[in-house]
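The complex appears here minus one protein chain, its other protein chains still in place.
Here the chain labels run A and B in written order, and each chain numbers its own residues starting at 1.
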Amino acid sequence: MFSFIIRRLAVAVPTILALITVSFVLMHAAPGGPFTNERNVPEAVMENIEAKYNLDKPLWQQYLIYVGNVAQGDLGPSFRYKDFTVNELIESSFPRSAYIGAWSFLFVVVFGVGLGVVAALKQNRWPDYTVMTAAMTGVVFPNFVMAPLLVLLFAVTLRWLPAGGWEGGQVEYIVLPIIAMATSYIAQVARITRSSMIETLRSPFIRTARAKGIPRHKIVLRHALKPALIPVVSYLGPAFVGIITGSVIIDQVFSTGGIGQHFVNGAINRDYSLILGVTILVGVLTIVFNAAVDILYTWLDPRVRY
Amino acid sequence: MFFSDKHAGMGELADTLAEDAYTEGRSLWRDARRRFMNHRAAVASLVVLALLLLFAAFGQYLSPWDNESIDWASLPNLDEDGLPSLASQHYFGLDPIGRDLYQRTVQGSRISLMVGVLGALTAVVIGTLYGAISGYVGGRTDAIMMRTLEVLSAFPFMFLVIVLMAVFGRNVLLIFVAIGAVSWLNMARIVRGQTLSLKRKEYIEAAMSVGVHPFLIVLRHIVPNVLGVVIVYATLLVPEMILFESFISFLGLGVSEPYTSWGALISEGADAMWTAPWTLIFPMLMLVLTLFCFNFLGDGLRDALDPKDR
């Protein structure tokens, strides 16, 4: 286990470097730059602005300067938000998305796995159909429909909850974002759990357990659940990273000030350092949680070895 | 129980039994098809999907309008004239700038169904192979393949689309390239997870000891056993791809007006939700229908093809 973690850590650095390189090249290949403006900026001014941000240097030099800074923990100034650095932007927005994300993830796991198990146990009977249909509403309503609908219902019509804002993450401000975020994932997790559980319950070892007279709930919880969870956990790893890095729709509709907005806005504004910064963040999270998932596999199925 | 007056003697009985004993060989496909047909919801879904395909292909002939003309006369009084009505033959009503929603939905169906199905298929093929190979071979190959996957998952996708467009111009085929580039990532991870668990099973060991080529093991033993999860996840991917296409349209890639897709219609409808709810309801209905169909279809397929049931 220990050597596994060490190996993963060692590989993480070149992976992040590869990520930075690919992103860097892609970004600069896109037309337009951070300072392309509707009102044409006079050349002399443009030269100065670009010099300020090192954009006048050849690409490979910019790359090396950037990597050097990153190694020291400095993600650079934001090209668009001239009053902030990327570190500050991420530090102020990521915790918010992570907070909402963590709660959403909890609901996703509890409801998703729970509903999936219930549906698998009652396969093709009414509980199965009802549960699955209910779960499907999450997938059917994409979050750009679900979020405004929730606001329309709970904030505008019923006036139970505020329509947006963060205010330190108080309960009434995060309820709707959490629901909007969680519902689409719950459906996916429920379906995968259900299908995997159905297959596992047909396995010979379950048949053995049943023949031995082990009570049903013990079969499900003690014997079937763990192997059934393997595909679920594979899905949940990247899903978790996606959830805690927020969504641009949730950030826009609810004005949470989360980090999701930066992914899209950063690209639209060609804010190179911001994009690289959030990309590195996502990269690190992906690596960490993929490693966690790999470790989980060994717990779920002791035959798995690396 | 055979000894009754109805059967005229043992000799004929023996002949009868011999005839009955000669049954046709049952192929695994027929078994699968039988299992599939038993799944009523799946069969119903197949029928509905077929109807949807007919709708997409020929629905335009059912109404005299087309998908881009603006009904100028209805603009002054859009909240009344825009309502769905059989009389005016605007079955689904008008969109906020006066175009016939029915025709646009029909046309959008073609794009969305194609995008959904092809996107899911790409994910299935590439993702399953990638994940199965990575999981089965293990070791350094697995490490490299997975790290590459991580880089592909994390990099800023929007730029890929923007650059593709800058290089190749607006080409409808590019949607599929863009979608194909990301749809298989999660699938690969899920398949790899299953593979890691599967490859320690006894029959795999048996195949290995007999000397079956690893690639054949992957194809004939691993892939069929992961098909269950693959099919389920693929059916979840269909609506995801359909909606993803509308995100790409935002960047300028994808279909350009007057061509549209369900994703674009839904996103326009979401804006007009309060004033013209039908602009949201009809395309969403199509999406919901497709989603449920693919889900039950996936269930039926999984039931039918599950090797454990044999």
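Please note the rule applied: a contact is a pair of C-beta atoms (placed from the backbone, for glycine too) under 8 Å apart; a residue touches a chain by one contact, two chains touch by 3 or more.
Here is the rule we go by: contacts and distances are computed from a predicted model.
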| item | value |
| --- | --- |
| Hidden subunit of the complex - UniProt protein name among "Na+/H+ antiporter subunit D", "Nitrogenase iron-molybdenum cofactor biosynthesis protein NifE", "Anti-sigma factor antagonist" or "Peptide ABC transporter substrate-binding protein" | "Peptide ABC transporter substrate-binding protein" |
| Residue of A:19, A:100, A:117 or A:209 in touch with the missing chain, whole complex considered | A:117 |
| Candidates A:67, A:134 or A:175 - the one touching the absent chain | A:175 |
| Contact with the hidden chain (one of A:209, A:253 or A:304) | A:253 |
| In chain B, positions touching the absent partner | 68-70, 72, 75-76, 78-79, 96-99, 162, 165-166, 170, 250-252, 256-258, 268, 270-272, 274-276 |
| Absent chain, residues of chain A that touch it | 30-33, 35-45, 47-49, 52, 77, 80-84, 89, 92-93, 107, 110-111, 114, 117-118, 121-122, 148, 151-152, 155-156, 158-167, 171-172, 175, 215-217, 220-221, 251-258, 261, 265, 268-270 |
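As a convention for this text, only the chains that are shown with their structure count from here on.
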| item | value |
| --- | --- |
| Chain A residues within the chain B interface of the complex | 11, 14-15, 18-19, 22-23, 26-27, 29-31, 124, 132, 136, 139-142, 144-145, 148-149, 152, 187-188, 191-192, 195-196, 198-199, 202-203, 227, 230-231, 233-235, 237-238, 241, 263-264, 266-268, 275, 279, 282-283, 286-287, 290, 293, 297, 300-301, 303-306 |
| Sites on chain B touched by chain A in the complex | 39, 138, 143, 146-147, 150-151, 153-156, 158-160, 162-163, 166, 185-186, 189-190, 192-194, 196-197, 200, 228-229, 232-233, 235-236, 239-240, 243, 266-267, 270, 273-274, 280, 284, 287-288, 291-292, 295, 299, 302, 306, 308-309 |
